[in-house]
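Let me begin by presenting the structure, written as structure tokens, before commenting on it.
The complex is shown incomplete by one protein chain, all other protein chains being positioned as in the whole.
Let's look at chain A:
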């Protein structure tokens, strides 16, 4: 009587109002006491429920080494939702969630704890009708993945049976170099098939990716100039104005390049530089990204075309701040960088000879992420030199955050009798939609996991290709043994970064 293959008569591809609501499932969060879980994950779960996107049978299970019962955990979730959720708190939404909140106290290496976890999950499958669908969110250091994944397998929580699913979500960083990334992949894929592994890079929201795809491939205007004939270089920037805060334990030894360039900036590079996918299904999109990442390579002269720095103490944005070396928990011998800039070249017909400059840093002047395409100068200017003195080069900037939008920079005549041409900006903002009502990256990510919708999650091939680009740079930095160059907090990075572009005849934009 029940036929899972029967098309749902209430759905219709034309009916685009109907939200995609995930099926009943259990979300198990390991490391539920962490910052991320309190500030992002749990509020995102609530926001999804509030927007009517969570199924009626949904359960949230916390796992941690705490002496808590369900009610204690529910209180923690309640508080974090009230404090951090994006949408207003509504009692009836909370009641819906509360019914399915459980807590399992225990150790990651204890068999009894996982027996208890399994009992809890099976009980939920019964009581909440979650039907054997489970997502395991590993919000824990990568070093513990092996243990957890092994436990899940031993307790039969990773099996894929017909009509049910078990998925695992892991967060960046995906390893700290190529070897460790491969090892990590071996561990996870020994238990979960690749379509059940979701690698989350919370910097890169799905909305952003889709905006970039729309700009590039829905328009006739940009694609003809999107190549080496018109573009002379590309700058991809992710700047943060904050320091490492209390996260020395995580950050020290990792550094800016591993934390941001490996996943986020190289993903942005791939989306900017890739060819048009034949369709937007997961496989096609991934294969285009892989192709372009495979064609990308680190600079030949690593000394000339990479730069790194670390923030010093001083004044940033009107506040006196500590330098990286004085941050709590940073080892005195640390050579960790908080600013990294790398030139990447892409050896294919579209991009040969166009350098891509990637930079990221903490304690820079302001928080901004953007991709800027800088165009060649016009081949001939029918003006006198003095007319065009103030004319730079045209630029197309995809602003990613904050204030998502597009800026076009071009020359315009200054009003008056003199012929004087100067650069002006034309701005498009994605409107209030992107600040007020569009989902937080985490909501989209969690919803996609629950729906089993992987197109934009990188798979291990992309992760490994990214490490192949970055590894030589990291090895070179390690081989010099120097400490990174200091830069003033609240500035735009060390002098070596400016020099690196000056060698090629360019200069960093001030984003």
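Definition applied: a residue touches a chain if its C-beta (ideal position, glycine included) is under 8 Å from a C-beta of that chain, and two chains touch if they have at least 3 such contacts; residues count from 1.
Just so we're on the same page, contacts and distances are computed from a predicted model.
Between the names "Ethanolamine ammonia-lyase small subunit", "Peptide/nickel transport system permease protein", "OxPP cycle protein OpcA" or "WD40-like beta propeller repeat protein", the one given in UniProt for the chain missing from this structure view is "OxPP cycle protein OpcA".
Here one chain is not drawn; of A:43, A:57, A:106 or A:243, the residue touching it is A:57.
The omitted chain makes contact with just one of the residues A:49, A:168, A:181 or A:441: A:49.
Note that of A:187, A:282 or A:429, the residue touching the chain absent from this view is A:429. Even with one chain removed from view, chain A keeps its contact list with that chain: residues 1-6, 8-12, 14-19, 21, 23-24, 49-50, 52, 55-57, 90, 92-93, 95-96, 99, 126-129, 131, 405, 426-429, 431-433, 436-437.
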